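For this depiction, one protein chain was excluded, whereas all remaining protein chains were kept in their positions.
Now for subunit A:
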Amino acid sequence: MATIEISGVSKIFKDAKRKSDVTALSNVDVTVKKNEFLCLLGPSGCGKSTLLNMIAGFDKPTAGTVKVDGQVVEAPGSDRGVVFQQANLMPWLPVWENVAFHLKMRGAMKAERREKAQLYINMVGLTGFENHFPSELSGGMNQRVGIARALLMNPGVILMDEPFGALDEQTRMDMQNELVRIWEEHKGTIVFVTHGIDEALTLGTHVAVMSARPGRIAELIHLDLPRPRDITSPRFNDVKRHILDLLRPSGAAHG
């Protein structure tokens, strides 16, 4: 049974100021099964974040339906954990309060929140930083807090919108390895938006390569590369070459 079902989804943004409509997505069909790790890969403007936002419930499709576990998505909810491009932590709360924010919303007592938070703080490797404020941490550490916050809800689906985009190369690779480790240990369905080919090929069980204007899925690639993935292996490069061909504008493809 599919965890996420996207069928016939289009999204048109009405631009009232400029009196022109922008078609962000056109007739997209994707299915993500339980415990799959789908990477949405494409250039900016291909609608990959829009697609993610619709699964999260922040946006609604103009046509078509988005279903999670058989339910049509109407609004954001704690069954879908989102890790944002910027960590979007509450700057007035220390790390542990941010991690346990879901429990605060549910009115849980402080002791329970503190205890549960600690579990996930340890999981993302932030032990010792429980009482720091977000402004006192680096971008990578803040992203870890954001991941811990999403994991604590124990959601069936985790949605990640270029979460490592703002990090330096070294930190990004560390975070990718960590994410794969957490995913392998705890399972769960992940949809991960990225514009990095290496990142998509390092992380996903599937890569949906998207093209822009209008946004649609050019090809859904199943990756059966062994883990940990070697970004210098010939098979890795074969897939990468194929994706690069897909991403190049058709006219200049073999120029």
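Keep this in mind: a contact is a pair of C-beta atoms (placed from the backbone, for glycine too) under 8 Å apart; a residue touches a chain by one contact, two chains touch by 3 or more; residues count from 1.
Throughout what follows, contacts and distances are computed from a predicted model.
Candidate names were "Deoxyribose-phosphate aldolase", "ABC transporter permease", "Metalloprotease TldD/E C-terminal domain-containing protein" or "Cytochrome d ubiquinol oxidase subunit II", and the UniProt protein name of the unshown chain is "ABC transporter permease". Screening A:7, A:62 or A:86 for touch with the missing chain picks out A:86. Per the touch definition above, the residue from A:14, A:60, A:106 or A:213 contacting the chain not shown is A:106. Taking the complete complex into account, residues 56-58, 75-78, 80-82, 84, 86, 88-93, 101-102, 104-106, 133, 135-136, 149-150, 153 of subunit A touch the chain not shown.
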